[in-house]
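The complex is shown incomplete by one protein chain, all other protein chains being positioned as in the whole.
Chain IDs A, B and C follow the sequence of writing; residue 1 opens each chain.
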Amino acid sequence: MGTAHQGFIVASYAITALVIAALILRALIDQRLQARALARLEARGVTRRSQARPAGRPAPEAG
Amino acid sequence: MTRALAALLVRDLKLAGRIGGSGALGLGFFVMLVTVVPFALGPDLNLLARIGPAILWLAAVLATLIGLDRLFQADEEDGSLDLLMHAEAPLELIVVVKGFAHWLTTGLPLALCAPFLGLLIALTPEAMLAVSATLLVGTPALTFIGGVGAALTATMRRGGLLLSVLVLPLMVPTLIFGVSAANAATGGTIPFLTPFLILIALSLLAIVIGTVAAAAALRHGS
Amino acid sequence: MRIVADNLACRRSERLIFANLSFTLADGQALVVTGRNGAGKSSLLAILAARLRPEAGNVRVEGAGEAPLTELVNFVGHRDGLKSALTAEENLAFARAILGRAALTPKEALARVGLEHAARLPVAYLSAGQRRRVGLARLFVSARPVWLLDEPTSALDAASQEALGVAMRDHLAAGGLIIAATHAPLGLDGAATLRIERPVLAADAGEAA
């Protein structure tokens, strides 16, 4: 069959791969960003449940 | 001073990206307009192809307008406009940078995205290139003319509506030369360059006059 | 450096707020503007900040080279001038770049108001008092001589008000000028006070009677 059509097939698979790669990349980057932000906050002893806790003393990690 | 202007540009682009920012609102509106027009005109491709540049340009004008009313109003509301007016840099340069930031999030994406939308209305490749080129040089005029309206209506409560009514007539020349340049590229009596150069001139004119007028409007607005 | 205001008058929506108001302020001096709520304190500050056109009279700066008053002023008004989508640090970094004459870094300025931990928090998450303190931290990121403060102590707790008083005294000692509109006493001993009373003119007399 005409090789001209080859281009369309390759193009559509390429674009699909590109979009899926973008989705995967976005998921990974976003995950790392949020995890790092969370780690930074929890390192400073901010508890998830806002029990009144004298400031400065890190709370035991709950849950 | 350039540090101050660079900081302003970075701040505006950052704000556009954050939640509540204008983001790619202009681009989204542009895509929707171009998609909706054929529903009104019917799926007849050669009709759409003939009026393609007009559809894209009208969509560009409207897409620029909807993002403009928050250009200065957002700063006015939270008090950062005071900060901008006390900057070391003259207010005119501040307005140029804000207009440029708006153009980067609205005008530029429109011009880059126009060819793909041209597919929807069966534009020929030359027409797509022409429309994209005219949009690239024409949208600065739309942004800076609109900027004057945005500065005038910054302190008004329902400024957004008034803005469109104020500046749309001022945008007519840009629309005329933009569309005629795009049409000239796909055959026609006049050569492409003539309206295209006039369009560039309009943009440069708009950047100068728009900036000075917007700065004056901000100074005398309060 | 001296700020000279002579015969300032202000009219807003057809009402004369105040008239022939004059004062001069030299280095190291503070002016506290008092008056009933709505008596025109904020209008005076807006005129000084060039955000409002006076009905009559003018304000000029002497002895500071040709820099206009707007480039010498650090204005903290009712609205904090903070973008709530940006973090406290980003807001202060922007203010530092825009105001020029960079002084403290955003972190140091936040430390001065006791909010160094809030550096990375978006301002949207901060309370009114904390936003006020971030707004006031803007005074420390730039070495501009004139502080224009509109109700600086509003929404501040006692400790922050005390810290603000210390900062103001340091600023005056370093030769800076302060013009503050306020209700609460600022603890600035030796500060000139200016009370704004609504002038009762013949036209108003009829209306007021």
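As a working rule, a contact is a pair of C-beta atoms (placed from the backbone, for glycine too) under 8 Å apart; a residue touches a chain by one contact, two chains touch by 3 or more.
Please note the rule applied: contacts and distances are computed from a predicted model.
A.B. asks: What is the missing chain called in its UniProt entry, if the choices are "Phosphoribosylformylglycinamidine synthase subunit PurS", "Heme exporter protein C", "ABC transporter permease" or "NADH-quinone oxidoreductase subunit H"?
C.D. replies: The chain we cannot see is recorded in UniProt as "Heme exporter protein C".
A.B. asks: Which visible chains touch the chain that is not shown?
C.D. replies: When the full complex is considered, the omitted chain touches A, B, C.
A.B. asks: Which one, C:Gly28, C:Gly57, C:Gly100 or C:Gly114, makes contact with the chain that was left out?
C.D. replies: Here the residue in touch with the unshown chain is C:Gly114.
A.B. asks: Of the residues B:Ile51, B:Leu104 or B:Leu120, which one touches the chain left out of the display?
C.D. replies: Touches the omitted chain: B:Leu120.
A.B. asks: If the hidden chain were put back, which residues of chain B would touch it?
C.D. replies: 19-21, 23, 25, 28, 31-32, 35, 38-39, 42-45, 119-120, 122
A.B. asks: Considering the entire assembly, which residues of chain C contact the chain that has been omitted?
C.D. replies: Here the touching residues of chain C are 85, 114-115, 117-118, 121-122, 124-127, 129-130, 157, 159-160.
A.B. asks: Over the whole complex, note the residues of chain A touching the chain we left out.
C.D. replies: For chain A, the residues touching the absent chain are 1-2, 4-6, 8-9, 11-13, 15-16, 19-20, 22-24, 26-27, 30-31, 34-35, 37-38, 41-42, 44, 46-48, 50, 52, 55, 63.
Assume only the chains that are shown with their structure count from here on.
A.B. asks: How many angstrom between the C-alpha centroids of chain B and chain A?
C.D. replies: For chain A versus chain B, the centre distance works out to 34 Å.
A.B. asks: Between chain B and chain C, what's the gap in Å when you average each chain's C-alpha atoms?
C.D. replies: Chain B and chain C have C-alpha centres separated by 37 Å.
A.B. asks: Could you tell me the distance, in whole angstrom, between the mean C-alpha positions of chain A and chain C?
C.D. replies: Between these chains, centre-to-centre, one finds 44 Å.
A.B. asks: Provide the residue numbers of chain C that touch chain B in the complex, in ascending order.
C.D. replies: 46, 49-53, 70-71, 73-75, 77-86, 90, 93-95, 97-100, 138
A.B. asks: For a test of understanding, state which residues of chain B touch chain C in their complex under the given definition.
C.D. replies: Listed in rising order, the residues of chain B that touch chain C are 1, 3-4, 6-8, 11, 14-15, 18-21, 77-80, 82-89, 219-220, 222.
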